[in-house]
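Note that one protein chain of the assembly has been removed; the remaining protein chains are unaltered in position.
First chain written, first letter: the chains are A and B, and each begins at residue 1.
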Amino acid sequence: MADGIVVRDLNAWFGNAHVLHGIGVTIAPKAVTAVIGPSGCGKSTFIRCLNRMHEVVPGARVTGSVRVEGLDVYAPGIDPVQVRRKIGMVFQKPNPFPTMSVFDNVVAGLRLGGVRERSVIDEAAERALRQAALWDEVKDQLGKSGVSLSGGQQQRVCIARALAVEPEVLLMDEPCSALDPIATAKIEELILELRSTLTIVIVTHNMQQAARVSESTGFFLLGELVEFDVTRQLFTNPRDKRTEDYITGRFG
Amino acid sequence: MTPRARRGVNVLMSWLAALAAGLVVLPLLMIFAFLLWQGASAVNLDFFTHLPKPVGEVGGGMANAIVGTLMLLALAAVLGLPVGILGGLYLAESRDRRLPWLARFLADVLNGVPSIVIGIFAYSVIVLPMRRFSALAGAFALAVIMLPIVVRTSEELVRLVPASLREAALALGIPQWKVLLRVVLPTARAGIITGVMVAIARVAGETAPLLFTAFGNRFWHQGLDQPIAALPLQIFAYAIAPYDDWHRQAWAGALVLIGLVFVVSFAARLATSGRFTGVR
Partner (left out) sequence: MAVVAAVPRVEAQAAPRNLGDQVLRLVLRAAALTLVLLVLAMVVSMVRASWPAMRAFGWRFLATSTWDPVAEQFGAIPFVYGTLLSSLLALLIAVPLGIGAAIYLAELAPAWIRPPIAFLVELVAAVPSVIYGLWGIFVLAPLLRVWVQPALGKTLGFLPLFQGPPYGVGMLAAGIILAIMVVPYITAVSREVLLAVPTSQREAALALGATRWETTRIAVLRYGRSGLVGAILLGLGRALGETMAVTMVIGNRPEVAVSLFAPGYTMASVVANEFAEATSDLYLAALIEIGLLLFVVTVIVNALARLLVWSVGGPVKAVRE
């Protein structure tokens, strides 16, 4: 049973700065949803609210409700740890653990979960690396340090690390912003392959990328969700003047 | 591990870490409580105004040691601060190739050298040639201990001065040396004062390097080339002596000394909070 992500009246603050204003949106399951907008518009904060990473920053606060695949993320008594296990996340800059090998990086989440059987771990590592389209490149160097790989490979290690625990949702916070065009193309290809199995939300500052990989797109401006629609619709025939200004490059 | 067990471990480790933090600061509280309990009764007017009484007589004070410590600190500051601050300015500003690296490294090395070793150094370059223990030798030892702290904080603080400020002054056609002395140094002043006070607080309680330089003196000092009393030395001498009245005085001396050190540290902290509003 998949019901995607339902966000109702979501507000977020950093200290006194009110950075998200009453966001309400329903994100479809097993599809790719892109979040675009100029920098500082709250798009990163938005996806960090979905797996309760926002509150990690000192002074940060959230109100409203988020349901991810039926789980009420902000219900009292819900442990953020439990939420984050269901939801994988990939960050702007690749952040493999430098003291761990590629293999250990990929299975870090499983080991945290207490999985000890060698066969289960080996199998999950191979599956995740294949899903991340990295297996053929690194299968002979699984013991090498995670940071010895190229930037694009590192980012795919991080994707594999997120996928290894078989999450239902994958959040990607500008996953290609630190990568070169070839590595970016690989990641985009990967997103397209994954979309049949996972709900993916990707934040990007690159409108072409949003247009290439996503089914739906939301446009954020100054902490508000200005418009949310089918991607082709939003880019070819936006309803809101501000969206039109943004996608035609008239500001930002 | 079940999620529940993991949460349990998380809570347990948080408490263990908190316990460790508690144990780190516990001795401070114990020592402070003990100083107040044992020493407060002996801190009276006599303590600040009288010389030590000879063995067997009750009473007396540590007036000479308090004055001696203040004199040693002042003299050490006179010897150490100019070199330290200018050295820090050099490290922050110079574009020389090798000397800055060497000086920075040696400052850090000097910072880690035990103070007793610096006492030996002061002994061999000042006490031996002069053939007597002296206030000068004690102050020299303290100055050497202060030096690396002052150098490194000054450097750090001068680096914090925004380049734009410097460039603005240079663009007005003011020569570089005037910019450094009139613009850069005054801007970093609050921070440098902090560094100086931290350095003074650190050396105020130093005992080991004074043992065979300042040496101690049961009377008022007779000049900078003569032995001089110091509070830490007096505390040490009284602590290891077998008389109860002296032990009481040692506690009182310790209370005064720790008061001095803490007041300077607090003042440094206040100056630091000014630093961030001043510079940024």
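Quick note on the criterion: a residue touches a chain if its C-beta (ideal position, glycine included) is under 8 Å from a C-beta of that chain, and two chains touch if they have at least 3 such contacts.
Computed from a predicted model, the values in this text were never measured in an experiment.
Trainee: With the full complex in mind, choose from A:A75, A:L112 or A:L192 the residue touching the hidden chain.
Mentor: A:L112
Trainee: Which residue from B:A42, B:V161 or B:L180 sits in contact with the chain not drawn here?
Mentor: B:L180
Trainee: Among A:A124, A:A162 or A:L225, choose the residue that contacts the chain missing from this document, as touch is defined above.
Mentor: Selected residue, touching the omitted chain: A:A162.
Trainee: Taking the full complex into account, what residues of subunit A touch the chain not shown?
Mentor: Residues touching the hidden chain, for subunit A, are 51, 53, 56, 58-59, 81-89, 91, 93, 95-100, 108-109, 112-113, 158, 161-162, 165.
Trainee: Hey, which subunit B residues sit against the chain that's not shown?
Mentor: Residues in contact with the chain left out: 6-7, 9-10, 13-14, 16-21, 23-25, 27-28, 30-31, 34-35, 38, 82-84, 86-87, 89-91, 93-94, 96, 99-100, 102-103, 105-121, 123-125, 128, 144, 147-149, 151-153, 156, 175-178, 180-181, 195, 198-199, 201-202, 204-208, 211-212, 215, 232, 235-236, 239-240, 247, 250-251, 254, 257-258, 261-262, 265, 269.
Here is the rule we go by: only the chains that are shown with their structure count from here on.
Trainee: Just curious, how far off is subunit B from subunit A if you go by their C-alpha centres, in Å?
Mentor: Whole-Å distance between the two chain centres: 52.
Trainee: Write out the stretch or stretches of subunit A touching subunit B in their complex.
Mentor: Within the complex, subunit A touches subunit B at residues 79, 81-82, 112-114.
Trainee: Using the touch definition from the top, list the residues of subunit B that touch subunit A in their complex.
Mentor: On the subunit B side, the touching residues are 1-3, 6-7.
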